[in-house]
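Below is a slice of the complex: some chains, not all, each in place.
Every chain is named by a letter (A and B) in the order it is written, and numbering of its residues begins at 1.
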Amino acid sequence: MLEGKFEQASLLKKVIESIKDSVKLCNFNCSAEQGITVQAIDDSRVLLIALKMDAGCFQEYRCDRDLVLGLDLESLGKILRQGNNDDYLTVIAEDTPDKLLVVFEDKKKDRISEFELKLMDIDSDVLSIDDMDNDCSITLPSAEFAKIARDMKTLSESLQILVTKDSVKFAAEGTIGNGSVILKPHTDMDEPDESIRIDLNQPVNLTFGAKYLNDIVKATALSPTVTIKLTDKAPALFEYRLPSGYLRYYLAPKFEDEE
Amino acid sequence: MLEGKFEQASLLKKVIESIKDSVKLCNFNCSAEQGITVQAIDDSRVLLIALKMDAGCFQEYRCDRDLVLGLDLESLGKILRQGNNDDYLTVIAEDTPDKLLVVFEDKKKDRISEFELKLMDIDSDVLSIDDMDNDCSITLPSAEFAKIARDMKTLSESLQILVTKDSVKFAAEGTIGNGSVILKPHTDMDEPDESIRIDLNQPVNLTFGAKYLNDIVKATALSPTVTIKLTDKAPALFEYRLPSGYLRYYLAPKFEDEE
């Protein structure tokens, strides 16, 4: 039996809002040690999404044996919208489940909402993703990155990211003109999440599809900061930290002959 | 002559917003004793709407002889949107009127807006509705009822309401799964309108069209609470209290062979 109780319904609501436009169907893997993990490739087969909600994300967490829950994220999203952000939220499944039970409890305890969501059999291969050394790592406010990704998409379908030790530059070339945003590393003592940090082994210059960056920034509500790890000719990693765990996106850069 | 002056334009604005999507044309009956009353059946002939604005709804009210004002509610709504919520609002009609005069006055008195709305001849029969004994009566926050009606509609076209002395349960069965919300009666001393009260003669289990419940909850802004009176195999009554008077909706339950 799986029983995971969130102190705030808002966490799972935000996670599903972050990924449901990219992935329609996916498996939630539940285990005692790993908590709930998801690995999914977006419907256009370009963006790899890796979610890890450790037991620390839950107020109470119990998982007697490993389970795979095949979920339609749009349906789950509809159900999650019915709870209030600060309700308790409990997800429950039997050991050989054909449904997921979703329970919201108002903290005043006068309202309980229960939903049963039918489960599905979903084919999926889990890729092993190696941690690798990166050419550079940038941490910046997630809202700042979201604004850049959204704004630049109005100029061009591609966004170039150039990192040196002194700055990170986001640049787009479009039909109406060109644009760039330059951020400099700095430490904000009063609001640490407003800081911008660059760790550099060597400079990088990579170009990404603006559409996919706009899918990624749907996770902005999950964390005040985002960390971007870049390596020449390798998929980039965009990581949003959860209270315990993460939501990661892997996106391959565009190569010159594509552009 | 009819002359009714509202202290706040917002009251009539909210009343018309509550019913104009259900009923396009209807008669406003004006009399000295009864104030303004409306009885109308929605355009799909399922929902009966009964409005009563007693003289107590008005700062000043005068009606020399009984009048019937045939109104196009969409046009009236357009005109009402032109006043500010806290303007004085006066409605004026001659004894044999062909138009309704609508006057807004800013409370600082530097702005007066006047509108003439053409009246129409509208056929309508007034049904006599008997007060009857009910199997049960539930009073709950109107916003809570509105959220349940809207949320459950995303799951199913039907909403079941089950009442026992200990709880009221709203349940829906849909293709993506089932859902229910259970409310328990309780008294909130600090915010009485947040209380939930159940008066029960006998338990009921009735099913309603979710579409019509969603029409009804358009009246949510009119009152912080709604009272629902249910009787087996009889139309349900949903009542929103006005400062003096009410807006009532009568809705027949679905029967098994319809479902």
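Here is the rule we use: a contact is a pair of C-beta atoms (placed from the backbone, for glycine too) under 8 Å apart; a residue touches a chain by one contact, two chains touch by 3 or more.
Note that the structure is predicted; figures quoted are calculated from it, not measured.
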item	value
Copy number across the full structure, from 2 displayed chains	3
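Operating definition for what follows: only the chains that are shown with their structure count from here on.
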item	value
C-alpha-based rotation, subunit A on subunit B, 0 to 180 degrees, nearest 5	120
Whole-Å gap between the CA centroids of subunit A and subunit B	44
Complex contact set, residues of subunit A against subunit B	72, 75, 78-79, 81-82, 99, 109-118
In the complex, subunit B residues that touch subunit A	144, 151-152, 154-155, 176-184, 186, 196
